[in-house]
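Of the protein chains in this complex, all but one are displayed in their positions.
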Amino acid sequence: MNKNRLEAFSDGVIAIIITIMVLELKVPHGEDFATLAPLWPVLLSYVLSFAYVGIYWNNHHHMLHTVHKVTGPILWANLHLLFWLSLFPFTTGWMGENHFAPGPTALYGVVLLLAAIAYYVLQSLIIASQGEDSLLRRAVGGDWKGKLSPALYLLAIGTAFVSQWLSLAIYAAVAVIWFVPDRRIERVLVHKEG
Amino acid sequence: MNKNRLEAFSDGVIAIIITIMVLELKVPHGEDFATLAPLWPVLLSYVLSFAYVGIYWNNHHHMLHTVHKVTGPILWANLHLLFWLSLFPFTTGWMGENHFAPGPTALYGVVLLLAAIAYYVLQSLIIASQGEDSLLRRAVGGDWKGKLSPALYLLAIGTAFVSQWLSLAIYAAVAVIWFVPDRRIERVLVHKEG
Amino acid sequence: MNKNRLEAFSDGVIAIIITIMVLELKVPHGEDFATLAPLWPVLLSYVLSFAYVGIYWNNHHHMLHTVHKVTGPILWANLHLLFWLSLFPFTTGWMGENHFAPGPTALYGVVLLLAAIAYYVLQSLIIASQGEDSLLRRAVGGDWKGKLSPALYLLAIGTAFVSQWLSLAIYAAVAVIWFVPDRRIERVLVHKEG
Partner (left out) sequence: MNKNRLEAFSDGVIAIIITIMVLELKVPHGEDFATLAPLWPVLLSYVLSFAYVGIYWNNHHHMLHTVHKVTGPILWANLHLLFWLSLFPFTTGWMGENHFAPGPTALYGVVLLLAAIAYYVLQSLIIASQGEDSLLRRAVGGDWKGKLSPALYLLAIGTAFVSQWLSLAIYAAVAVIWFVPDRRIERVLVHKEG
């Protein structure tokens, strides 16, 4: 299995996911700006999910950069990650159309959590395939982001039933944490090539 | 005809198919978890089809790996395969929305069968184009998976009118059979390059 | 302008066009096979358009194969072609949903005609950019297919108001004429490289 084709396929799927999410932003029937007002929660959900998918695309790229050989398990773990990402348009739409009601806001976090777990599984399989001197293991290090995020998702899922806005704030905070591209991998790569 | 562009186009079409299937998972209008309940057959259908399309993408890639020259017939056989794959979102949606009723469950198998036949035709054309010492022929060997699958699809199509769950179980079983990437081709390729 | 990126973008757009056409094949609400019956004109339209888009993709690739330098006019002529191709899902859906009524069947031909003209313009610009010893000019030769097709489209557009089935048969016949990949270009390329 060639890494380039795995990257190209993943890029294609992620590009489609990030774009079809906008289809939930349905064109309103009136022509007044007032008809746009009910759309702001949908737009806000879209912005948040756009950021998340962008982050996944970015980190996915950095991670695959360290891969030399694509094994069967890596391939399936990658499809598994794409599966959870493909549910983002659904949970984003449900959350937005219901103005961040508790249930949809919690479900949004559940899918974020499952995508994070799928990412972690993929990362672990790549590290395992690289053996003792795994470049990715060194790059990831203590992986505090990878460990903190699921805990925060769980917190936000529970919080959704108390205060949906606090829950949203936690989702946004996790996005901000990841916003910085994974410089750890960049650093190790540069170090290695230097 | 350059193999890379055939791969890129097929990857694009398959990436779109696997992603637009999720559009059948329509955002419900209520905000209670109860409004999600009727969606489980649609979700289950989506999971099954996601796995099938993933398997096709994977095996398609392995098969094309052995191709050196893309002839006209190979090109059209490839488009023919993509045509049947493009009907997966339709049959998946119909089966899911009707809670695995006999008719839709049978039709789901009919399209699986036609895609399998299209795959077999493509494989045969590639083998024929490679002449006596076909790498793909050696890799495929007795091709027990390729021969067993259509038989199981036929069985499941008939079974759909007796027990839809047994029918579904057969579809899932075929997916599991194919889940393992086509190591035969990998082995022959490794052997050749070794 | 790099030819590879022009090809990749065109492939992406064409892959999306060929796939979203299937969205017009709307999942019916009943579970009986009888609910599928009204869909046959939509399916038939889809098959025809799938073949047409496949043919355009194939010939487009062969044509670009001869290009070395992408000029501004070539780039815009390519976007112009993609524009008309992007209307295929609309005309296909309208023709299918109205069971090949005269108006929609004629409009289907009008867009086929405009796409053919756009293709011809693109081809002419490439030939012009290649100067006296144009590889594409030699490959295309008398270009009887390119000259015959618009005439047949015009005939079919008129015929649609007399017999829609005859009109459809003409569209299908043109597709068959083009079905054979453009061996002329292949031949010239092989000759040149030989």
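Per-chain residue numbering starts at 1, and chain names A, B and C are given in the order in which the chains are listed.
FYI, a contact is a pair of C-beta atoms (placed from the backbone, for glycine too) under 8 Å apart; a residue touches a chain by one contact, two chains touch by 3 or more.
What you are looking at is a predicted structure, and each value in this text was computed from that prediction instead of being measured.
Asks: For the chain that does not appear here, which of the shown chains does it touch in the whole complex?
Replies: In the entire complex, chains touched by the missing one are A, C.
Asks: Using the document's definition of touch, tell me which of C:83, C:165 or C:179 contacts the absent chain.
Replies: C:83
Asks: Among A:8, A:155 or A:172, which residue is in contact with the omitted chain in the full complex?
Replies: A:8
Asks: List the subunit A residues touching the unshown chain?
Replies: Within subunit A, the residues that touch the unshown chain are 7-8, 11-12, 14-16, 18-20, 22-23, 25, 27-33, 36, 47, 50, 54, 57-58, 61-62, 65, 179-181, 183, 186.
Asks: Mind listing the subunit C residues that contact the chain we can't see here?
Replies: Subunit C touches the chain not shown through residues 1-2, 5, 8-9, 12-13, 16-17, 20, 23-24, 72, 75-76, 79, 82-83, 86-87, 89-90, 93-94, 97-98, 101-104, 107.
By definition in this document, only the chains that are shown with their structure count from here on.
Asks: Hey, how far is the Cα centre of subunit A from the one of subunit C, in Å?
Replies: So the centre of subunit A lies 38 Å away from the centre of subunit C.
Asks: Let me have the rounded angstrom distance from the C-alpha centre of subunit B over to the C-alpha centre of subunit C, please.
Replies: Here subunit B and subunit C have centroids separated by 27 Å.
Asks: Got the subunit C residues that touch at least 2 other chains?
Replies: none
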